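Next up is a structure, given as structure tokens.
Note that one protein chain of the assembly has been removed; the remaining protein chains are unaltered in position.
Moving on, here comes chain A:
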Amino acid sequence: MNIVVLVKQVPDSGAERTLSADFSVERASANNVINEMDEYAIEEALKIKEAHGGEVTILTMGPAGATESIRKALSMGPDKAVHVSDDALHGSCAVATSKVLAEALKTLNADLIIAGAESTDGRVQVMPHMLAERLGIAALTGARKLTVDGSQLTAERQTDEGYEVVTAATPAVVSVWDTINEPRYPSFKGIMAAKKKPVQALTLADLGIDASEVGSAGATSQVLEFAPRPPRSAGTKVTDEGDGGTQLVSYLATEKFV
């Protein structure tokens, strides 16, 4: 099975994050890492390859610096990577990003495209369905379990109430939550091997997309202002000396919660 995993480099969600002067996500000064959820997508792809054979390709759209995350992804075990990079992509909205990724996917002929359920920076959750819409293929999103039987896919899709069982035939886009598996750590051998794995560079011109359709120029939405939220300040802290529960309820009563 020919599997493509979508990997995005994001600013570390465990550190301070902000927007830059042009209101795009500040990446230059951030500690950039693989989007955490994508590691589960990579793991799932590797497990499918191990069980059914095939090839795993990483697809990333991002600035030159994203190479670091691509190598990290490859060190887990995928065979190769495609890196779509172009200065004109800076500031691309989700709609434009889906256009670029869809064109790149057309060159890869994937049976299965796996993505994380969301990125920790934008948390928009729309990319898998946008790609399915553009490519005219199935989408099984928010999976907490995935079964592959020949060309038939079955997923348990996490919902607010429980889950839905959804099925489709390949080619398809699947997105996964972090409950689906436990991503492997790259081995030393894997890290060394990743340095030699092929990373194909693609530009907008390679994909036949005009610069005016993407980036800030082609954005379908615009940020008008940004402000950090004022930090919360700590309130009252009491130490339980036998009446902590009662005191807690007194506070809740003052605030009219009981």
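Note that in this section a contact is a pair of C-beta atoms (placed from the backbone, for glycine too) under 8 Å apart; a residue touches a chain by one contact, two chains touch by 3 or more; residues count from 1.
Rule of thumb we're sticking to: contacts and distances are computed from a predicted model.
Chain not shown in the complex: UniProt lists it as "Electron transfer flavoprotein subunit alpha/FixB family protein", one of "Iron-sulfur cluster assembly scaffold protein IscU", "Electron transfer flavoprotein subunit alpha/FixB family protein", "Sarcosine oxidase subunit delta" or "ATP-binding cassette domain-containing protein".
Annotation: of A:D22, A:E50 or A:E164, A:E164 touches the absent chain (contact as defined above).
With the whole complex as reference, residues 13-14, 17-19, 23, 36-37, 93-95, 98, 117, 120-121, 123-130, 132-134, 136-142, 144, 157-169, 172, 177-179, 219-229, 232, 234-240, 243-249, 251-253, 255, 257-258 of chain A touch the missing chain.
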